[in-house]
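Here the complex is missing one protein chain, while the rest keep their positions.
Labels for the chains are A and B, by order of writing; each one numbers its residues from 1.
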């Protein structure tokens, strides 16, 4: 499909500088754009690419528009406007309502007639699948699961019994929702399993990445609030709560019973201790170890930038030297950092 | 189902303070408990919740029992007693012995008549499935795999050829047991694959979390001993050996040929170098880099608690300053830390 710039300006209520009859049919990066493509500029670091772009039109803010060599769609938030136009140009493939012959749906499950259940999906007893849902190929939907309208499980998603998903939830392949949490009682040298009888409750407009795992609660539920975005290979322990519109990048792990506030932004590869509380509007940079609660909004870090190995070994040697010196001076180190102490108890 | 406190006291051999006729039918956290529910107190940090709990009864130790407002089941290990009672109140759903019509079982596989093989499972040539096993939906069981009695593969577990599982092994969705290890010989700029011909051997009473991967051995086998508990998204390299009753939290990775002793407790997000040996009874706190062998039991760490980013940048600047100063002073750093050196060779 192609669409005229004038139509885009009207539909999205934005200013157009240039010929409203110009049409675009695809999106492209500024540097690789060609005829018929729409590009965008939102990262100031890429501004130098604007002068030479061959895009048919560009989405950008008013300040950048002056130096744009092509027709410009102007928005104070060009990234968001671009996202909306891209969604228009690249619509999701329409559903084919119905249940594939190879899918296995329990007689007591209720699948809305407008939903699509793909090849080799399995839907358990008492499950409820809402209107216009996509249950992709090889998805496993456990007993008593509830999935709200317009949710899409792309493919091979595992949803354990009693998990609840809101509306417009998007889940990518390999995600496992509602597996048992890691709960044991120690008895001598053995571990005795504590039955994990809570569930997972997921709000509306949540996206869950490939191979991400969200454990069911031990007793109460694990809760993911509305609008949360989870990247790939994230691990969420039992009874974790994540506040609305928090975004978490890939490979981050959150230990059991930790609560993260709303609108937080968590970098990739972070680790959260269990039973801590992070307030709203916290930003954690990548690979941080979050070992204690945070009660003030702001940016938090503890990663050390990489160094040439030879140079780095000097830093490590220095750190050890400091510890040795303190040890000789008789400092115990024990009461100096209660947070660290705390973490040892995990 | 519901059960009388008197019956619980007799069955589990524990002291009851209160009316033996009182019945419980569910478990709940102290803070959210209501009529008919049984709660427990094992973490001293939650002791303050005891006074106001509305639980019908509470499992706790003798010291706490005095301040318990409800009937009390008393145990020196209340967490373990609670786990046993919860398992009684929330039994696993009974098996439906037999093979689902959509499962594909090789003619040479032997599936015990008391086992349940669910929808779309695939069982390869020569595999042996023991008594009362659950092979959940969409599990793939490779050729010559052996699975001991009473094991449960919840759903979508992949077990590669020749893997052996003991009795009462519990495996969660997305786990991959027996994929090839990461073994190559360098030849010029290319990598030549070294065939991975070992297997994976897993003992009795092991639990394996969602999306955890355990690679088959290169030549000899990868070995997980009895009673080991592995959380989600753990990676175990080829020829690793893990000793009995060791518990490892989520997102930890263990490089090839490393041996970890018995009864260790490993935090989440740790990384182990290859070819090292960790003795019995070691505790590693979360996100630690274990780059060298450990021969003394105890607690080990190297995580740095998170800081406000501005404050943290000062620490980083200081570390770099130290290295620069040493560099100017002509220190090489090369022989100062043989362990670090070692790790570079990986």
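One rule holds in what follows: a contact is a pair of C-beta atoms (placed from the backbone, for glycine too) under 8 Å apart; a residue touches a chain by one contact, two chains touch by 3 or more.
Small disclaimer: the values here were computed from a predicted structure and weren't measured.
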item: Options B:122, B:135 or B:165, residue touching the unrepresented chain; value: B:122
item: Touching the absent chain when the full complex is considered, from B:174, B:203, B:243 or B:261; value: B:174
item: Residues from chain A at the interface with the omitted partner, ascending; value: 27-29, 32, 42, 77, 79-80, 82-84, 86-87, 90, 102, 119-120, 137-138, 154-156, 170, 172-174, 205, 207, 209-211, 227, 229, 231-233, 244-245, 247, 249-251, 262-263, 267-269, 283, 285-287, 299, 301, 303-310, 312-313, 316, 319-320, 322-323, 326-327, 331-334, 336-337, 340-341, 344
item: Chain B, residues in touch with the chain not shown (by the definition above); value: 102, 104, 120, 122, 138, 140, 142, 156, 158, 160, 174, 176, 179-180, 182, 184-187, 189-195, 197, 211, 213, 215, 219-220, 233, 235, 237, 251, 253, 255, 271, 273, 284-285, 288-292, 294, 298-302, 304-305, 307, 309-320, 337, 339-340, 343-344, 346
